[in-house]
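For reference, the structure discussed in these notes is given below.
What you see is the complex with one protein chain gone and the rest in place.
For chain A:
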Amino acid sequence: MAAVAVHQFAECITCHAWSPDQSMVAFCPNNSEVHIYKLFGEKWEKMHVLSKHDQIVCGIDWSLKSNKLVTVSHDRNSYVWSQEGTEWVPTLVILRLNRAALCVQWSPKENKFAVGSGAKSICICYYEQENNWWVSKLIRKRHESSVTNVAWHPDNILLATTSTDGKCRVFSTYIKGVDSKESESSSSDLKFGEQIAQLDLSVTWAFGVRWSPSGSILAYAGHNSMIHFIDDVKSNPSAQSIPLRDLPLRDLLFLSDRVVVGVGFDCNPMIFTADDTGLWSFTKFLDQRKAAPSSSRGSQLSEAFGKLYGTSKQVPSNDTVEPSKTRGGAHENCITCIVPLWKRGNTTLCRFSTSGLDGKVVIWELDIPK
């Protein structure tokens, strides 16, 4: 129930993604390139360097079924890379954005992908077979600030977004010709760009939105160290907000309908579980740390008492403010990205990987009781 493997790839990693067979990892080492490393036995070797972007690549997603990589960057561009032989061939996607792109995710059926941007809009891109290129449709109206994260619902149509205006919104991204019409959903919902719900739970910026595997629960983190869970967004939403003791979260992952992992500025993944009634609570930190020396604080306290009530002579101040304790643990700097690692045949997820600003990619394994 801890870190299975720790790999140091670079000084700082912005985001990462795994290949479908989990033998290769693609990440951005905080510059305009994407490095792809492959595991040969015990060693990692750099296989490819994809350098088409001009500015930092902030989002990478690797589709599991069609083996395509999509990358988005602060230079407002996006490329879809497909592997032909030993080379990766880029296809430019015209996003029609006038500000940086911030995040990207393939849809569950991998026929579309969504890009959130600083232009306060979302791009939904799909492949047009006749013209042999990727077309983008923009959802412009609703956001009041940059869109930080996007998350697809398992039905391939609903998209949840979080933004720096603190709100989480759910949109319908039905595209005629790409999505098949479901018989049960009403036609009014199916209009492209229709806002299904707007959630106003967070006072500060919202990050890390995810749907549960069944699609019934939506979770996102607020920068005021809170995590919000919303049940049944479409018809009868009920929300739970849990305050965290420490620093805010950056990204979330649902391991099952009842277990969520949150990662953020604490450099330590946090597990949240729901009990049988559906009440969420914080369970534990995943990483074992050295116990904080509470005894030193006790002695400070007695020194303080001594100063206040005791002698008034000038003592040399040896009671300097104690320096911050270095944290032990897998990550040394903020964790920015968490990616699931599905095991073939398994329906529940128990492995995931995290990458952070310390340049490490750490693989974690967790036993989830059924």
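Everything that follows uses one rule, which is that a residue touches a chain if its C-beta (ideal position, glycine included) is under 8 Å from a C-beta of that chain, and two chains touch if they have at least 3 such contacts; residues count from 1.
The working rule: contacts and distances are computed from a predicted model.
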UniProt lists the protein of the undisplayed chain, choosing from "Ribonuclease P protein subunit p14", "Dynein axonemal intermediate chain 4", "Actin-related protein 2/3 complex subunit 4" or "Large ribosomal subunit protein mL66", as "Actin-related protein 2/3 complex subunit 4"
Options A:3, A:58, A:217 or A:259, residue touching the unrepresented chain:
A:58
Given A:87, A:128 or A:144, the correct residue touching the omitted chain is A:144
Omitted-chain contact residue, chosen from A:33, A:75, A:110 or A:194
A:75
If you put the missing chain back, which residues of chain A would it touch?
11-12, 14, 30, 54-56, 58, 74-76, 98-100, 102, 118, 120, 144-146, 164-166, 203-205, 223-226, 241, 243-248, 250, 264-265, 297, 300-301, 304-305, 307-309, 312, 315, 317, 319-321, 323-327, 332-334, 336, 357
